[in-house]
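Below is a structure I'd like to ask you about.
For chain A:
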Amino acid sequence: MWSLANITNSIHEALNNQFSAGWALFFEMLMAGIAVISLFAILGLVLVLMERKVSAWMQIRLGPNRVGPKGMLQSFADTLKLLVKEGLTPGGADKFLFNFAPVLAIIVAMLLMAPIAFAKDFQLWNLNIGVLYVSAISSVSVISILMAGWASNNKYSLMGAMRSGAQIVSYELSAGLAILSVVVLTGSLSLNDIILSQQNGWWIFKGHLPVLIAFVLFMIAVTAETNRAPFDLAEAESELTAGFHTEYSGMKFALFFLAEYVNVFIVCCIGATLFLGGWMPFHIGNWQQFNHIMDYIPSSIWFMGKTFFLIFLIMWFRWTFPRLRIDQLLTLEWKYLLPIGMINLLVVAAMAIGGWHF
Partner candidate 1 sequence: MFEEIGTTTDGDLIINVGPQHPATHGVLHLVITLNGETIRKVEPHLGYIHRSIEKMCESLTYRQFIYVTSRMDYLSSHINNHACAMCVEKGLQIEVPERAKVIRILLDELTRIASHELWWGAMAMDLGAFTPFFHAFRERESINDIMEETCGARLTMNFIVPGGLMADIHPNFQKRVKDFIRLYKSKFEEYNEMVTGNVIFRNRMEGVGYLSKADAISFGCTGPTARGSGVSCDVRKWFPYEGYEKIAFDEVIETGGDSLSRYMVRVREMNQSIRIIEQLIDAIPEGEYQAKTKAVLKLPKGEFYSRVETARGEFGVYIVSEGGTTPYRIKFRSPGFSNLSALDQMARGSKLGDLVAMMGTLDLVIPDIDR
Partner candidate 2 sequence: MTDEWLQETLLNSFPDLVFEPGTEWLQVTVQSQQWLPLANTLRYKADMDFDFLFCVTCIDWKTHLAMVYHLRCTTTQLHLVVKATLNPLNPEIDSVTSIWKTADFHEREVYEMFGVNFKGHPDLRLLILPDGWEGRNPLRKDFEDPINMIRL
């Protein structure tokens, strides 16, 4: 199997030969940091362009097509515009919190990158409690939103933040239950183990209907958790103008914007890892010939393909559905998703004990 481990290992060895162990670790961390930041920049550009194109085509429009070939450089132009814009701070705002909130949003998004395996043996931190880590850290993002809403000294922002708080706290439960069903089947919290357990088929195919239901629940819950339509109540353009980031402009706004897209990317990474096998190629049981052909496609392409498919799904939701109302949003979670998720988890647990999955 084709692997990126050779490259990372050779870098590791070269650094260890050159420097002492401490310095080598420092340089490795530096490189990882640079890699994550540049991934952020690329993701921002690509996802914004993708969203604009997807929305345009669904809305029988052309979308950006002026800047660069087929409008590919449109997001660069947007970024440039946001960079040169003045970042205003409203008069009555709590200056420290107001300026810190977008940074916190980005930090949370960055932290979430750590345990994700982007390809075979290509992972920043092979954490043995990866799943727990992800669901713990992703809850912190609500703090940045609350912080932004409170510090803006704007009623719309405050209402948006409050809505977002209620929403994220509730939907964490469904997302957690959906993730748990895969954890129960695998018996491990490590993302790496979960991927390896899908060697002979992805969970979404192996796990029968219960895992499919868990997958649907997961997608709904993460759409809500990332404040995307139809659950974009925190921003609710027609009600709250722009919700928690009403008062933000320039680069501070861009950071929120970027954090939103990166969060979407990360939750789709998790979804792809848990249900669609991460970087694992499409394998059918023990059919060796077929599995070998699939292995020729690099693992990073498998991973990105799955992730972007899920991102497209989320964008598809956004450009099709109207927004829910706040009480309906909570009703959906507590009356529908949570009971379904709980019963589903029981079924999955029974399935795991009985070994009824493939």
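In this text, a contact is a pair of C-beta atoms (placed from the backbone, for glycine too) under 8 Å apart; a residue touches a chain by one contact, two chains touch by 3 or more; residues count from 1.
Inclusion criterion for the candidates: all candidates are chains of the complex that A comes from, given by their letters.
Not measured: the values here are computed from a predicted model.
For chain A in this complex, the touching partner among the options 1 or 2 is candidate 1.
In the complex of the two chains, the chain A residues touching candidate 1 come out as 55, 58-61, 155-156, 159, 229-230, 232-233, 236-241, 319-328.
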